[in-house]
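Notes follow once the structure below has been shown.
Every protein chain except one is present and positioned as in the full complex.
Now for subunit A:
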Amino acid sequence: MRYVGQPIDRLDGVAKTTGAARFSAEYPYPNLAYAALVHATIARGRITRIDTGTARKTPGVLAVITHGNAPEMKPAPKPNQFDMSTLAAATSVNYLNTDEVYWNGQPVAVVVAETLDVAREAAYLIEVEYAEYPAAVDFAAEEGNARPQKSTMLSEADGRKGDAEAALADAPFALDLRYTTAQVNHNAIEPHSTTAYWDGDHLILHEGSQNVAWVRDHLAIRFDLPKQNVRVISPFVGGAFGGKSFVWPGTVLTALAAKVTGRPVRMMLTREGVFRTVGGRTPSIQRVAIGAQLDGSMTALIHTSVCQVGRTGGWSEQVTSVSRHLYDAANIQVQQNLVGMDLLANTIMRAPGESIGSFALEATVDELAYELGLDPIELRARNEPARNPLDGKAFSHRLLMECFEEGAKEFGWAGRPQEPGSMRDGRWLIGMGVAAAYHPAWRFPANLTVRLSDDGTVLIRCGLHEMGMGSATAVSQIAADALCVPMAAVTVAYGDTALPDTTTAGASSQTASVTASLLAACAKLDRAVFTLARKTPGSPLRGLRRADVTARDGGLYNGSRGESYHDILRRAGRASVEARVGADTRLGEIADQVRSMSKFLLDRRRWVKAACGAQFCEVLVDSDTGETRISRWLGVFDVGRVVNAKTAASQLRGGIVMGIGLALTEETLVDPRNGRIVNASLSEYHVPVHADIPVIDVRYLDDPDPTMPLGVVGIGEVGVTGVAGAVANAVFHATGKRIRDLPITLDKLL
């Protein structure tokens, strides 16, 4: 392979750094109008009066839309696992079609105006009165109301092997610990924005999205249109991390505003608007209990969780999934619980479940190691399973201990004294911590076409999503290698529902999903071109068998006999040859979905697939003030085959940075009296800044997973897993204090 694995620069790099790349709020339309939201200021209740008089009279205002005058929209469909697009509704609220308020921040009016400033100004002038209902908004207080989470086809909410409680009670050594993690929010650099216009009964939408097909399908339902009447265009997404997977109110209401005014309308949420209308990661309360023999072998592992969901929707996280896979405990019990809250629906955020679940599990494992006087890596080695611990399924591929070994060597792990508080540099206490990273590998159906033209160029058309991770670059590399053409000959068209539906850019699945289809399409194309050549009079390839021919240098050859794709197509009088994966009819689509779902389930019955890794962290903690700084980081990962050495490292590194925020600074503060987020801005919600992040050393083993296309395992989320655990463990090593509540802020260390 000439391109796969190389550190190739992102193809959109120049467009982005020069500003040529257009994001959804940057599409110029003549006659563009601007929309702004008015947010509810109560958690739960009913609107009794909205005074829009002053707003409507403001010069430049085109429309003020409230539940009193909004056109009717269809309700969001009920989520149904067989039609994944029904998952697209972030909440079940029919915005502006109801006088009910379900969360503090829910849009209760939209102002459309000639300019953004006028729209926002008029939005301030709208006065709303409410009849308030009692509301549950304080997560800590609602713990007792949690109910068991339901399992779905994609994710099981509970599981058991043996009797873990009894084994825990009998264990020679046991720990039974409680952890809490704060709500956090994605804070992508591009706030959610939409530009929408109606061309008759066709709706065109520019929208930063992780799943354009879902946006299309959802809007088609809401506005009662045939699917083909909606087009969603999203070539560039300014970061998403899960926050742009579903359809949030701003998107629906921009389309509504465009319909009401008959003008193209753009809505750019403010940072505050994102906090108020786009969900974040649920807070959690977790219990992890481990029973062990004195040699460290685990006899019991219990991991339970309580998370929140909004009453109008919310993603159910697989917080305990890591405990199904990581340790070979004789008895295991995992169980997830949810409590419904009168808050904005939470949503998926980079490694939903694993990011916070791995914190609790890995901190407990570390504690066990210290209590038993074992090296934390040695303890893990003693509990490394040969098969999936919960159910005995085979691992498709697992080099977790290899990651720990390489990491330990590179990080200088062995040289550290295990005694907490024993390393110091002046006022700084130094600590080293380690944790496992783990994230399941997914693959979904992806449609695409590959076209070879008579000028030798290749066009891949697929509705994949580019949120900055370099997906299109990776796809070009794979296609160039598969067809043996130079990368410069390959173009990828993406981020548009006018292209074949690909798949969600979520669950770290996009590259693997697209790769499978891409390789299939390239093989089809290769056969088609060869057949064409073989049949074309005068072709040097006439009469040869495919096995006699190799693809190289942009053509098909047998030794020196053969010719370029360009010549093959010219000779045959064909402008292009195209191969397609995936149906283009509704029936075919359903058949595809059923086929892929059954393949998926079959696959899941046979294998446990995942990316994993070892996170090594060194912290400095000020002995007097508790200020905690990360001084070194090394992550060694087993992520199957790496397609692009540069973008892969960036993904892993970005995940680690996000994990450091989760561990140390990020916390969405919800007022327990009224459910209002009080720090809805980047000045009060602290993401890590450059000065907080040391050089992050990222390595990977680059060993293909035999059950995944090209050996590719998803890479986008595993980086964030284990990070908070490694930080908490390092903080313990530095200070002797176990902080079991994220984020680890200074006051907790005094």
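The rule we apply is simple: a contact is a pair of C-beta atoms (placed from the backbone, for glycine too) under 8 Å apart; a residue touches a chain by one contact, two chains touch by 3 or more; residues count from 1.
In the analysis below, contacts and distances are computed from a predicted model.
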"Protein-methionine-sulfoxide reductase catalytic subunit MsrP", "Protocatechuate 3,4-dioxygenase subunit beta", "Cell division ATP-binding protein FtsE" or "Carbon-monoxide dehydrogenase medium subunit" - which is the UniProt name of the missing chain: "Carbon-monoxide dehydrogenase medium subunit"
Residue in contact with the excluded chain [from A:N229, A:T665 or A:T721]: A:T665
Among A:A20, A:A488 or A:L750, the residue in touch with the chain that has been omitted: A:L750
Residue of A:E26, A:D99, A:E371 or A:E627 in touch with the missing chain, whole complex considered: A:E627
Interface residues of subunit A (partner: the chain not displayed): 124, 427, 624-627, 629, 664-665, 669, 678-679, 681, 683-684, 686, 688-692, 745-747, 750
